[in-house]
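One structure is given below, represented as structure tokens, and several questions about it will come after.
Apart from one protein chain that is not included, each protein chain of the complex appears where it belongs.
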Amino acid sequence: MKKTLQKVRQSLPASWYYDPDHYQFELEKIWYREWVCVGHVDALQRSGDYFTTTIGDQSIIVTRAKNGAICAWYNTCTHRGSRLCTSLSGRFSHGRIICPYHTWTFSTDGELLATPNRIETSDFNKDNFSLHGVHADTWRGFVFVNLGDAPVEDLADFMADKGTYVDNWPLEDLHPVHREVHTVACNWKIYWENYSECYHCPRLHPELCKIMPVYAKGVFDDGDLPDWEPRFDGDKGFGHVAEDATTWTMDGKTELPLFEGLTDQERDDGLIFMDIIGTFYLVAHADYVRTVRLVPKGPESTDLVIDWLLPANPGDVCADTIERIKALPMLVIEQDGAACELNQQGIKSRPFDHGILVPQEYALWDFHEWLRDRLGKADVSN
Amino acid sequence: MKKTLQKVRQSLPASWYYDPDHYQFELEKIWYREWVCVGHVDALQRSGDYFTTTIGDQSIIVTRAKNGAICAWYNTCTHRGSRLCTSLSGRFSHGRIICPYHTWTFSTDGELLATPNRIETSDFNKDNFSLHGVHADTWRGFVFVNLGDAPVEDLADFMADKGTYVDNWPLEDLHPVHREVHTVACNWKIYWENYSECYHCPRLHPELCKIMPVYAKGVFDDGDLPDWEPRFDGDKGFGHVAEDATTWTMDGKTELPLFEGLTDQERDDGLIFMDIIGTFYLVAHADYVRTVRLVPKGPESTDLVIDWLLPANPGDVCADTIERIKALPMLVIEQDGAACELNQQGIKSRPFDHGILVPQEYALWDFHEWLRDRLGKADVSN
Partner (left out) sequence: MKKTLQKVRQSLPASWYYDPDHYQFELEKIWYREWVCVGHVDALQRSGDYFTTTIGDQSIIVTRAKNGAICAWYNTCTHRGSRLCTSLSGRFSHGRIICPYHTWTFSTDGELLATPNRIETSDFNKDNFSLHGVHADTWRGFVFVNLGDAPVEDLADFMADKGTYVDNWPLEDLHPVHREVHTVACNWKIYWENYSECYHCPRLHPELCKIMPVYAKGVFDDGDLPDWEPRFDGDKGFGHVAEDATTWTMDGKTELPLFEGLTDQERDDGLIFMDIIGTFYLVAHADYVRTVRLVPKGPESTDLVIDWLLPANPGDVCADTIERIKALPMLVIEQDGAACELNQQGIKSRPFDHGILVPQEYALWDFHEWLRDRLGKADVSN
């Protein structure tokens, strides 16, 4: 046995999943301090291109500045606080961000360039009214922002340990070709917990279990099973697709070329997961890549933004291909979403102080430890 | 004069009718401690039959266990808190309550029977993860639950003084044959107060006043009138149907057989009320029985669940009969509901600290005394 908990553990206090004050506290301590993936550089090819995104209740503009750098700004004018951009994406004409209220005009570097029609006073200094900035950077094509004043590490360091899982996937050559947004009536942690264990798989995901046989045993990885023995030298004990399957489609087949450069085990396993705990995960299949971003909308509501990436431009991908690579993941997400909503509902029972974790829910325990560390709170003696 | 208040009394503080914190306090002190009627045993004929019900924000499963006992459980899995049942009613196949998330399997006795696919650890003891129980019992066919840890009295004692009013009605032989649910935008106490006086009857219920002549005088009972004199030896002074009426239908007539075993006065009166203060009332007519359950949905919203009972199975009752026994009570409830909503709206007026009670509103005073006692709060010096 590779991982798994050796004893029963308590889950988080039930109120943490619905209390509005605790939700706000988590926004402050986690969502406004961590590096959060918000999109892909494909949307920012030319300087002046932008998209807007939301973290908690904060609206952010992400854009490519004149010098080519990716920049991010709070979507608020420094004059009297008007929203600057209302579109999900677009391009700033002449690289200028113009407030729709009084036409204060900012560069994509956040600098206040002009304030038309303002009557001058000697004490007005444009330098004092630059846009409020947000740290932004990219990792292999993905755009991240960090709302903290001073991130504890830069993005490269942040990704160093996580990114190695997908070293062999050509992420830089991929393009987002399809997006789905799925709203789930649950706290963001409930969804992350659901993602973190496969104990629910036998019941919830019969279709997926055909493609991933070990899931039918309620674990993610062969190595999670008590009686596991490596099949070959260097076997990592990961979960892998069935003998007759190649990837996550309804029938396990693919018409797409497999990525070159994968190891034998990577191609044989058919997929690998890369997690950014709590906020994002990437599923690298042998023929396509899929990402899921969690977007908290309130104590009991979470949006999932799901993107599919291929080594092709969106316009060159036919609808049938999208349909094939979308069907199984969306079915699984809908099944998970329904279970998460039941979990959210049940958790308010008065005598239910907290749940418990069984051995194969080890990744929930890791998540909870990570969370408690950031919140500076030990909730229970475990 | 039999009852009535001898002097003007203050009603409850206005804020108690809309303040969310006070609402939560009342849930804790009343709804989560009192015996509350939640349904009828007809829905639980065989072991494994169940229905779900809501008290405050708590979802409860009520079921008949293998040994025939009526049991109730919080509708929450002890693993990670998922809702167990999502249907309003049904039957547990093989008497097993199976969590839809990870298939933890409970008996209808609440015992944890199985946890499929769980990797074993030596410290896991199924006995620690039984369902959280709720006290449940029945009284003459009606199912009650009590969410308190230790009810101060058992249901039989609780009903002892209340039940005598309907001793002569064959409640055990009756079956629910129709249900209506009516939502009213008011605090539960506003509706109970409305039910507790007939001072509003002349204005709100002209149709009902034709059937119940004393209601046209703004009182429930002949005995409430200052000039009342008993009509015969042992006259209890109750309200009674008009000379040419038998029961509560639009024309006062009935095609149904009258219940045998009623006293002359009971049959002559045509009806009697049995109250469980604050939460439930039963109207025993000469030919049918009707119950109304209050279900608080929030500080300013209440569901009324109205059931009609007859000595017949639902399938044997024709639609015309339902229509006849439903029409007048539903008309009255809709009239009352509209008035309750106006009361709820008006009560927020800033100078309105509290209302007052007039003599024939004595049952409101009793209700308020009962409430203050349970809340441990004297609100005013009366």
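Labels for the chains are A and B, by order of writing; each one numbers its residues from 1.
Simple rule for what comes next: a residue touches a chain if its C-beta (ideal position, glycine included) is under 8 Å from a C-beta of that chain, and two chains touch if they have at least 3 such contacts.
Everything numeric here is computed off the predicted structure, so don't read it as measured data.
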The listed residue (B:4, B:54 or B:168) that touches the chain absent from the view is B:4
In the whole complex, of B:33, B:200 or B:297, the residue touching the missing chain would be B:200
Among the options A:20, A:100, A:206 or A:226, the absent chain makes contact with A:100
Checked against the full complex, the residue among B:242, B:358 or B:375 that touches the missing chain is B:358
Sole touch to the unshown chain from B:88, B:181 or B:342: residue B:342
It is residues of chain B that touch the chain not shown, namely 4-8, 11, 14, 193, 199-200, 202-204, 217-219, 224-226, 339, 342-343, 345-352, 355-360
On chain A, the omitted chain is touched by residues 32, 57-59, 74-84, 86, 100-103, 115-124, 129, 132, 147
